[in-house]
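A single protein chain has been removed from this complex, and every other one stays in its place.
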Amino acid sequence: MKTEITIDGADSASASYVAWAPVHSSIRLVEPDEDVDFVDVVLRNQHENQGGQIVFLDAIPGEGQDRLRIRLSADGTPLDFFIAGKPGRPSQQDKDAVLETVEADTEVVLSTKALMVRIRKNANDLTAGERDRFLSAFAILNNQGMGRFRDFRDMHRDNTSIEAHGRAGFLPWHRAYLLDLERELQRIDPSVALHYWKFDEPAPNLFARDFIGVPNNLGRVQFEPGNPLEFWATDGAVAGIERSPDFDSNTSAAFVMSEEDTLLLGGPDDLYAGFIDMEGDPHGEAHTSFRGSISRIDTAAKDPLFFMLHANVDRLWAKWQWLNRRFDTAELATYPFLGSAGDPGATRVGHNLRDTMWPWNQETNSPRPPTAPGGDFPPSPTENAPGLVPTVGDMIDYQGTIDLGSRLGFDYDDFLSLIVEHRR
Amino acid sequence: MDTPEHRRQYTERIERAAEEQREGLRDFSDRSRPAEERQSALRRAVALRGQDEVAEAVDVILDREEDPTLRASALRAIGIEVGKSHDLIDMVIGLLRDGDEPEMVRQAALRTLQQSSFRAATFNPKMPEYTDALRTVIDDPEDSLREQALEILAQGKDEYAQRRLLESLEDPSQALVSPGKAVQLLGNDIHADYYPLLRDMVQDPPSTEAKQEAVRLLAADPASKELLVDILRDKNEYREVRNASAAALQSLAPAEFQEHAKQIILDDGEYNDLRATAIDGLALFADQEALSQDTELSSRVEQLKEQPPSDEVERSAARYISMRASGETGPAAAGTNV
Partner (left out) sequence: MLANRPLDKDTPEETIAELVDAVGRSPERRDLLVRLLPERLSLYEGRSTNETTRIRGYILAAFEQTGLPDAALPYVLEELENGRDAYLVAGAAKALRGLDSPTSRITHFLLKAVENVKYVDDALTFETYKPRWPIKDHTTALREIFRTFGWLGTRARSALPDLEALCKERSDEFSQPIRAEIENAIDRIRSDGGTAHVCCGAVSANRGLEIYAPREEQRDGGGIADIELEDQDRNTLTYGGFFRDKPSIVVFFYTRCNNPNKCSLTVTKLARLQEAVADERLVGLLKTAAITYDPEYDLPARLKAYGESRGVAFSDDDRIFRTRTGFRELQEYFQLGVNFSGSIVSRHRIELFVLDGRGEIVVTFARLQWDIQEVLEQAKALL
């Protein structure tokens, strides 16, 4: 007798990645013992003291539990339930969160399923293994300037800047950009997430030769021999990275406002229209706390740190959304331009809720740029959203708080799923 | 920690920050306070965004009688608003240009303009004026401002900045920055036509760092392939320079790199950091089919993992082996699980 579990309708290893947001699952009995109409089973974590941990919910809304007892019919009828990563217990290695099904009375193990609670973490706190996998995946994506990374570099240039900067769509566009990159990294190594640089705190482990590098006197970033970023190249074999901080990266934060001050930018009514000023500070200040490529829009994407900087920008937006419950795209407070370009009161194309976003929409007629690098938005083995041609609005409800189907498949380590929290 | 408790505690932090901002704003607006107190108030206020607050700050910024530190702080405090207003951008560009303004104020102006440039929708139309000002600052007596302006322009492949940098390399009496920095800045543009200068610098370097820089940038010059190979194989060369040549050669001529990387790995007399770099280069980027048939190399890498001469070699060897085991470049086992 054994049980069979599917996660979000899939049984494949590539689909076995969860974050904080609940994921629909199902379980059924296979090859039951004879003369039995039903079997009581318990779902639980195999190793409670190591690895990532899962919580179980029998319904949404509901409360996540460390164990879930359910009754399975001997005729194999599947039973639905939900799983989510346990807050505060993300994985550190691939498939270290092992879900175990045991017979309730005998504790005989009926099946196991290895998952990963894959979370974007503070880069300063990564284990050596997490760091090395992240760097390897990044270096392979770059492939010395020849890899798919080149498209990400080409998406973020002077002549494309207006698609993503200076207007309301700044945050959704960059959320899509980062997610695109993260999914490409995960095609190389599915255990990798796009970790963030928390720029309002010192990050000595990040600014080290075994991670994002340390500059010499000329501002050329030096790496420890064997660091995959040694081979980093962009722009036609311009090998290496130029970056030197104007702050002491061992002991100080960048020249940015604090996280708390950032979350206050929305004003007394916590409006997106005010919060978007974070593009200037802390975002612009984080960029310009350095000399080097990262200090200009046109050259910033040459530096891998840029993506970790923006992961923090996105985390701040996500946290502001969590704090103020800003996931409903019907609310102006969530996003101020509800329609499409050309509607009364609309803003520039690409920055309205229903607008598709360049380059994924492959639009190259003026006023869009003449080419659209990268093609469609990459699909994910674990999520259906945001689809091949995302809109601005598709990037807002990233945890599936309003609509589970909107879930984008990423979460941050320092705060929780609104669903898990909100619907208790 | 229960989630409602987490939310409650976090909300309290936010409210404390809000109170601090209100106090800071109030104290800054009090003109009777001394400059130091108003400056401290600005730090607590964090950012000035209301119309009246910004106007108050502009008065301070433009008041040449006022304490320069306070003026600079006020300028930074309106940074967000500068990025939204052409008038404010013009004001700040004026401060940057003005050699009679205190350096501190001009530095603050430059930082604020760079930060504002990320708000492209507003800033892009002012780019000609900003660039014009930066070019003027290239000859500024203030070293730091001059270098920063040159860097910003060079990153943008500015023709005038490149011209001045090339002149400075040809005639050291016109030096604006060190030769190593000059070539690095020129290296932002592969079309900058400085490859003969780079080759000269490799032969006669003003410093190891300058040589390392020149070697790295020769990755864009196919005519320098043999030079890069010579550097890579020269055991008398500085290790940092050899490492730079490894990266450059791998980019420019992967087949040549792979051939020499193997020799380096097999050579127990080689430096460990170079061997680590060589192993990684092969692990991540080499022709995997060719590698899989090279049993001599695989055996040596296994041996280096089992009996590592250094931590870096062990890590690189472990990565090489795990990637070979998964059978393709960049598989799930791309990293080591430590």
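To keep things simple, chains are lettered A and B as they appear, and every chain counts its residues starting from 1.
Criterion: contacts are C-beta pairs under 8 Å (C-beta built on N, C-alpha and C of every residue); 3 or more make two chains touch, one makes a residue touch a chain.
The structure displayed is predicted, hence computed values, not measured ones.
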**Request:** Would you mind listing the shown chains in contact with the chain that isn't displayed?
**Result:** A, B
**Asked** Which is it among A:267, A:375 or A:405 that touches the chain not included here?
**Response** A:375
**Message:** Touching the hidden chain in the complete assembly: which of B:15, B:36, B:143 or B:193 does that?
**Reply:** B:193
**Item:** Residue of B:41, B:54, B:95 or B:120 touching the missing chain in the full complex
**Value:** B:120
**Asked** Which of B:25, B:95, B:138 or B:264 touches the chain that is not shown?
**Response** B:138
**Item:** Missing-chain contacts mapped onto subunit B
**Value:** 86, 120-122, 124-129, 131-132, 135-136, 138-139, 157, 159-160, 162-163, 190-193, 195-196, 220-223, 252, 254
**Prompt:** Which subunit A residues would touch the chain omitted from the figure, given the whole complex?
**Reply:** 143, 146-148, 150-151, 154, 157-159, 161-162, 235-237, 364, 366-367, 369-371, 373-375
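The rule is short, and it goes like this: only the chains that are shown with their structure count from here on.
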**Touch list for subunit B against partner subunit A, complex** = 1, 3-4, 6-7, 10-11, 13-14, 16-18, 21, 46-47, 49, 79-80, 82-84, 111, 114-124, 148, 151-152, 155-156, 178, 180-181, 184, 187-188, 190, 209-210, 212-213, 216-217, 219-220, 240, 243-244, 246-248, 250-252, 254, 272-274, 276-277, 279-281, 284-285, 312-313, 315-316, 319, 329-338
**Prompt:** Which subunit A residues qualify as touching subunit B in the complex?
**Reply:** 87-88, 93-94, 127-129, 132-137, 139-140, 143-145, 161-162, 165-167, 188-191, 216-220, 222, 224-228, 230-231, 233, 235-240, 242, 255, 257-258, 260-261, 263-265, 277, 279-281, 283-285, 287-288, 291-293, 295-299, 323, 348, 415-416, 420-421, 424
